[in-house]
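Right, one structure below, let's go through it.
Note that this complex is displayed minus one protein chain, with the remaining chains in position.
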Amino acid sequence: MRIQLVNPNASRAMTAKIAVTARAVAGPGVEIDAVTNDEGPAALESHTDDALALPGLLRAIERADAGGADAHVIACFGDPGLDAARELARGPVIGIAEAGMHAAALVSRRFAVVTTLARTLGHTRDLTRRYGFGEACAAAYAADIPVLDLEEASPAAVERIGALAERAVHEDGAESIVLGCAGMTDLCTALEVRLGVPVIDGVAAAVGLASALVRMGASTSRREEYAPPPRRPGELLRV
Amino acid sequence: MRIQLVNPNASRAMTAKIAVTARAVAGPGVEIDAVTNDEGPAALESHTDDALALPGLLRAIERADAGGADAHVIACFGDPGLDAARELARGPVIGIAEAGMHAAALVSRRFAVVTTLARTLGHTRDLTRRYGFGEACAAAYAADIPVLDLEEASPAAVERIGALAERAVHEDGAESIVLGCAGMTDLCTALEVRLGVPVIDGVAAAVGLASALVRMGASTSRREEYAPPPRRPGELLRV
Amino acid sequence: MRIQLVNPNASRAMTAKIAVTARAVAGPGVEIDAVTNDEGPAALESHTDDALALPGLLRAIERADAGGADAHVIACFGDPGLDAARELARGPVIGIAEAGMHAAALVSRRFAVVTTLARTLGHTRDLTRRYGFGEACAAAYAADIPVLDLEEASPAAVERIGALAERAVHEDGAESIVLGCAGMTDLCTALEVRLGVPVIDGVAAAVGLASALVRMGASTSRREEYAPPPRRPGELLRV
Amino acid sequence: MRIQLVNPNASRAMTAKIAVTARAVAGPGVEIDAVTNDEGPAALESHTDDALALPGLLRAIERADAGGADAHVIACFGDPGLDAARELARGPVIGIAEAGMHAAALVSRRFAVVTTLARTLGHTRDLTRRYGFGEACAAAYAADIPVLDLEEASPAAVERIGALAERAVHEDGAESIVLGCAGMTDLCTALEVRLGVPVIDGVAAAVGLASALVRMGASTSRREEYAPPPRRPGELLRV
Amino acid sequence: MRIQLVNPNASRAMTAKIAVTARAVAGPGVEIDAVTNDEGPAALESHTDDALALPGLLRAIERADAGGADAHVIACFGDPGLDAARELARGPVIGIAEAGMHAAALVSRRFAVVTTLARTLGHTRDLTRRYGFGEACAAAYAADIPVLDLEEASPAAVERIGALAERAVHEDGAESIVLGCAGMTDLCTALEVRLGVPVIDGVAAAVGLASALVRMGASTSRREEYAPPPRRPGELLRV
Partner (left out) sequence: MRIQLVNPNASRAMTAKIAVTARAVAGPGVEIDAVTNDEGPAALESHTDDALALPGLLRAIERADAGGADAHVIACFGDPGLDAARELARGPVIGIAEAGMHAAALVSRRFAVVTTLARTLGHTRDLTRRYGFGEACAAAYAADIPVLDLEEASPAAVERIGALAERAVHEDGAESIVLGCAGMTDLCTALEVRLGVPVIDGVAAAVGLASALVRMGASTSRREEYAPPPRRPGELLRV
């Protein structure tokens, strides 16, 4: 089984880092193709960044789909382009925010999200509600760390993330933590030791969910919402 | 006051049609600049279409903002790019789905949406909930009419839209109807006569809301969610 | 276009104050008729006050409707009598709590309400949910200021309102503020300067929404909920 | 223990009818004082009717409170004036819609409401949500019977009510029925025989809940929402 | 009328204590049969405890039902076995969490729950939502007191419960308090004096609701959800 892992931003350092996580949890027989969206913004830190990442991201989905990928992971916590990617791919497509929240809901009653910038919290709350975890999400905090600083996180940044996670556990009743950025993937174990609760990395969760779906033979429904997009006469190319 | 009306798809016929509506309801002193997103898809009928329309749409927002527009209307019922546009513009930005639902909620307890394609109903429901009208929306129906067929709607298409609206009124308890496509803007009066309830066209509603906000001196909050997007070193151009 | 602005309480000083705001935002061609409910309580600070204000308030609606008003604004943050007024008037009727929340939802993702007395917070929360803004409302605070003290607000009262609004912005993530009393209408600009986020006055918002609806030709649905009330044989007079 | 039962409309025939029900279920030691709001409309069939009933209704509450009533029942399915009455009375105040829904929720997972006029369904849904039974309410139907026709219900009216209740049970999965008008109080037993599920009359339920609260020593909280209303200098009389 | 009060845990001291409360509020003609589930765990402090209490608890319901009990109260705040008991009994069955919340919602707009152990708060929140009081519940706190310590509560325990209730009233806007354990039944009056708001004991509330339902002639619906459980060939005994 081949799972494509697309990093929607243009940081190859981040792609390399999340590929390590993905391969560590991929079981036997699961191959990870890690791809960087070179056409995308350097980081996705606003609705505008998300919008500008989409054309390149969707092209990567189409390319991998044509190349035989069995499933796709969109490795940015805003889950940009998830709906469109599902229209385009034959196999399942999983976003890492979605995956992290699903996994957290399976191992605890209430989780908290610790993410990068406060300006993305509104979008995080939107995703939480859309995926059905509005009540399961006890809190969402932002550590005020730019995404690219996580390529090589400073001790101060790690401490800030840990302190917010602790607050979520001790004050908000969170029983697990979802890491709110693909770039936090390597902080998982250290945080788990510090906090004593499960710390979920969306990249690992998405690889797990995608391979489970492939093994079950379940792919995205082609009915209504995610049917292949209509092709209109005179439009040469979809993506 | 100058309000920019952006049609996110590339149909100039549709732009012309909605400009007529917009100008008819714009009060004294309100000027409408109607703009077509020539780079966009011919019609927006899928999540993929919405994604591909964004770069051109956001460029139109930036351009008009620099050119002194006081407010912006995004004239496609999926409200594509609304969040990103709010980051980029100084004045208020209103989507026509959003505007249609707000207006309907002010003149009735429950409304129904009649839109084009069934595949967009999921997105319509998402918007309904996001804007807070999950309970106010009694039903959402799709007439299964491709968007571009509305450039010049056939009698059969008009009949189908009317029949669904009637069903919403008589079976679902809708007390008003929201038209679910910018291209339906010219059906408003005839439908109102047929149904005997308010029929809201989002284009008209958006022009009204945008000019009300400008007159109140209210613009998009620059705090958190809609702050101007960060500019990273080495990125030449935002949009 | 003529919009009637009814102050449901008996304070003519307050009526005069809100008429100033209303006229300042009314565009060209919009005339404001400001009316005091002389039969009402001196201030509306309880459910009982709201109840006792209704007969006089509804008579004012009927009178202005007969006199040709195109729309009506109920200028008390509890939106008393809104449903009944919609049954009685031909043109749209807008409450200022409703209007303030709609406007805030159009310029930010989350707003907070700062109102007068803690005892009215339950009713504010009810309205927030009824209008669909339960999730958009980040917080509701009461400054513990009697309504009539706002006829001429003391510096201490202004400071208390400002401090609560700041708390809403900095601790609760509110991106805009809705003023929770018609009597706060003149604090809007100063608060906006202090807070750096949009501060919405419901009176201004209601005038804007009402005139937008009139220009669109949209009036209250006459079907079911807001149909004219039944007249029973032997009842001489409705209101 | 003395419980005041106020009929908010002016129909003495209806008061007499509901007094019979109330006395039948009042246990030993519970006395029922049945009172008609002679100043109110002949029937409460619109928001306007509800508004006009309030002054007389609240006076009845104040009078009975001064006269030593231990609790109050507001015997109209719209629960008019409930919040204001709680501010004014020392003992508990129960509305019959509220009581009927509470009782139905204790004997079934989902109930349906069968009420009089379609125009009141929006208000019924509001009450359902406010009391927390939005999910427990499987359906709400209107039999299109004017309230006063229930003083002496015709066989056709009874049949219509029964047919709607059957539909709620067989199509909507309702496991019990709440009668949506005080005037239906005498149909309870016959409907229960026909339907084979509990049929709850709000008058009976309200008497039961009110006497339970009195026996427990529980009265309305005087903190915030339901504190006695402020008395302003110069206002002679509250109600 | 005979109401069975089952204590699902094996503590006879606790049964004796709650029987005193139950008898104090039972009106004339209401007899209380207090029963201990000797087969159950010593206390119910986890989902596992709840599960292990069920067989004995359900046998007690069946036995009392056969013996002519008119209604049943399950006297543990987790309301264990409530759905199953409703399948088995002819008369109404009331849980004390359910009853406490219903009563609190009738005398205040928002209540708080103060319970024993933090580990049960998730279950309390579940019940709150299931019964429809998700919005009415302003807060739920745990005093970190093992259930059996409440057989004879220490002054420190009482102080901790009182302090949390005060916090709920002053910080969270709770207007009444629901005691979250049958073992707190004797703290009700002292807390009410301290807090100045209604303090609801679920045992008293459940006795009140159960006798009200019996007097109204309302019993659990036998349709669908609570129909008697199917008996399969070869299964000798249900419970």
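For reference, chains read A, B, C, D and E in written order, and residue numbers begin at 1 within each chain.
One rule holds in what follows: a residue touches a chain if its C-beta (ideal position, glycine included) is under 8 Å from a C-beta of that chain, and two chains touch if they have at least 3 such contacts.
Predicted model only: the values in this text are computed from it and were never measured.
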item: Chains in view touching the one left out; value: A, B, D, E
item: Candidate in contact with the missing chain, chosen from B:Arg129, B:Arg167 or B:Arg232; value: B:Arg129
item: Where the unshown chain meets subunit A, residue by residue; value: 25-29, 92, 94, 98, 102-103, 105-110, 131-136, 169, 173, 175-176, 196-198, 200-201, 204-205, 207-209, 211-213, 215-226
item: Hidden partner interface residues of subunit E, rising order; value: 41-43, 45-52, 54-55, 58, 81, 83-84, 86-88, 118-119, 121-123, 126, 129-130, 146, 148, 224-225, 227, 229-230, 232, 234-235, 238-239
item: Residues of subunit B (touch criterion as defined above) contacting the omitted chain; value: 118, 121-122, 129
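The criterion applied here is as follows: only the chains that are shown with their structure count from here on.
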item: Subunit E and subunit A - chains in contact with each; value: C
item: Neighbouring chains shared between subunit A and subunit B, ordered by label; value: C
item: Chain nearest the overall Cα centroid; value: C
item: Centre-to-centre distance between subunit D and subunit A (centres being mean Cα positions), rounded to whole Å; value: 52
item: Computed distance of Cα centres, subunit E from subunit C, in Å; value: 43
item: Contacts with 2+ other chains: residues of subunit B; value: 109-110, 135, 173, 224-225
item: Contact pairs between chains, per stated definition; value: A-B, A-C, A-E, B-C, B-D, C-D, C-E, D-E
